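Missing here: one protein chain of the complex. Every other protein chain is in place.
Naming follows writing order (A and B), and every chain is counted from residue 1.
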Amino acid sequence: MPERWPRFLRAAAIVAIALALAILPFVVGTQGNAWVRIIDFALLYVMLALGLNIVVGYAGLLDLGYIAFYAVGAYLYALLASPHLTDNFEFIQTLFPDGLHHSIWLILPLGAGLAALFGIALGAPTLRLRGDYLAIVTLGFGEIVRIFLNNLNAPLNVTNGPQGIGNIEPIRLGGINLGRTQTWSGFEIPSVYLYYYLFLAIAIAIIVLTVRLQDSRLGRAWMAIREDELAAQSMGINTRNVKLLAFALGASFGGVAGALFAAFQGFVSPESFNLMESVVIVSMVVLGGMGHVPGVILGALLLAGLPEALRHVTGPIQQGLFGHELIAPEALRMLLFGTAMVVVMLYRPQGLWPAPCTGRRMHGVPQGGQAPRSPR
Amino acid sequence: MHLDILLQQILNGLVLGSVYALVALGYTMVYGILQLINFAHGDVLMVGAMVGVTVVGLLASSGLPGPAVLVIALLAAIPVCILLALTIERIAYRPLRNAPRLAPLITAIGLSIVIQTLAMIVWKPNPIVFPDLLPTDPIPIAGALLAPKQLLILIVAGVLMAGLLLLVNRTKLGRSMRATAEHPQIAQLMGVDANRVIAVTFAIGAALAATAGILIALNYNIVQFSMGFIPGLKAFTAAVLGGIGNLGGAVLGGLLLGVIESLAAGYIGDLTGGFLGSHYQDIFAFLVLIVVLVFRPSGLMGERVADRA
Partner (left out) sequence: MSPTVPFGPRAESRQPAALLTLASVSKRFGGLQALSGVSLSIERGHVHGLIGPNGAGKTTLFNLITGLYAPDEGRFELDGASYLPAAAHQIAQAGIARTFQNIRLFGAMTALENVMVGRHVRTGCGAWAAMLRTPSQRREEAAIRVQARRLLDEVGLERLADVPARTLSYGDQRRLEIARALATEPRLLALDEPAAGMNATEKRALRELLLRIQSGGVTLLLIEHDVKLVMDVCNRVSVLDHGRLIAEGEPHAIRRDPMVIEAYLGAGHA
């Protein structure tokens, strides 16, 4: 919020934005529930992008395997809120004869915690690695997690392999089942609207937490490491622990988003957690403006929304021009991402909406000094 | 463990490893000169294979003998891949030579996605069969069996690697490459054109990758737009294992990784009591990468880095 504005104008702006956000699903919903669904997914991406922003934007650690934390949160929820475990493991069936149902208030912190542990496991071996090597190793971790999710169906069927886990229960909040349309004094509120409000609330919470971290002792330590790790160490910062904290906290946000995703979609499979998804989230952070929360949110909304919007537009255009669909929407989405990454890096490396005190030079990407001969 | 099976696994591993070595050489050469991981290298391999399968398809009804078709496919794929690699260098790397090192990595990832998607559009997402162009009767070697195509892979890879080592160590061009790798500014002062050396490096790497792509296609009889990613990553692991920047290391790393993978895939079932099957094969390369980078980042043949407290 520009600080030059007088107080009442700022308050008015906040109220206006809050109102707009409150009625957004009803406005968009006139075009069909599918659009509200898109917004719900966009909110999930906002959470993911903000989580990754801690690792990439603040601490300057390029993580190409971030989707693994999303997967951890999602599968945890899937296992704890679906019939899969009781169907496949007798001892669990006897322990929980009524089936496994868990409150969202239990699973969200659990998901965050488990993802944080994974984050530390990922971060610990990578602490002394240089930028591009770190990227490749994190990519490897992401792939390892996906391969395990895909194959842990024999001899013990933990993840149900490529078929994934279905019949995941929707979230119940204060007695309201978010998976069902609710009626409220004559108004019908579909499930996607309900999830919208939940996701919005959690996204706002994550935004608040992120900004608080940014303007704190820890946030400054992260940025110091990003700018010059050696100098940061010389100023007494325990870079090892601080980096691990970045991984853990960033991962925990991903885990929370993952749990919400599993409940929302009702179904998870390893395909949703592939390398392309990690790349998409990295793109959102980098293209939006690394380390700058408004920029990251913009990047997430744009890159989540544009492909969907394009999908509705290019279909008819291609029909008109070529008589049939030349390029599938998914292919178009990937082309868009790939080209965007190249173009932005070449012409606006600081992102679309960088932090105000950034000059033309790339904000926040570690300089690295002399290129050493080996990965350390 | 029967010795025959062990020998078979090792032979298979050497075949696999020779291909990794060819690709690893490309990574290590570029890294030696630019200190940059060429993330799009695996996609050059894929394009080589796709061009190859297209040529093979076109010549299917020509009546030419298999080996001739193979040679023609190679001769078609190599120039295309060289062009592709030079384009990548021009677009993604050259403008960012003085940028922070993560910038070219991000552009490379972006280009990799674009290339893969274009390949998916042109050649369609489904896998395409690459026919066996050589006779398939296996050749017995000391109790193990080697298919003629596997023998071809070993020979071709061996010849190319020997050729490259000769080029780098005995020719003027090779000297320029080594000088630029060691000290770019001084090499330029001595009259070496850095841009030309870099272009040649990418070209050679692309030619090797194109060959590797066709050899992989021949070995597994299948190609697909996504086939470059995993071999690319594994070859990169091989380069790191051998010592990034070191050509001999890339060869050693490639062969070693191939053998490790082959043995591990063969015995993983026994080792883990059936808990992990051979689908986990791909993980080994990642694990090797992580272990090497954590415990010996300079690789097997790399220079030891000075001690840091």
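Definition applied: a contact is a pair of C-beta atoms (placed from the backbone, for glycine too) under 8 Å apart; a residue touches a chain by one contact, two chains touch by 3 or more.
All figures in this text were calculated on a predicted structure; none of them were measured in a lab.
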item	value
Contact partner of the left-out chain, one of A:31, A:103, A:167 or A:216	A:216
Chain not shown: contacting residue from A:95, A:124 or A:235	A:235
Where the missing chain touches subunit A, by residue	209, 212-213, 215-221, 223-224, 227-228, 230-239, 245, 249, 355, 357-359, 363-364
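The rule is short, and it goes like this: only the chains that are shown with their structure count from here on.
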item	value
Distance from the mean Cα position of subunit B to that of subunit A, given in whole angstrom	33
Subunit B - residues contacting subunit A, complex	35-37, 91-92, 95-96, 99-107, 109-114, 116-118, 120-121, 229, 233, 236, 240, 244-245, 274-277, 279-280, 282-283, 286-287, 289-290, 293-294, 297-299, 302-303, 305, 308
Contact footprint of subunit B on subunit A as seen in their complex	62, 64, 125-126, 128-133, 135-137, 139-141, 143-144, 147, 150-151, 154-155, 275-276, 279, 282, 286, 326-327, 331, 334-335, 337-342, 345-346, 349, 362, 365-368, 371-376
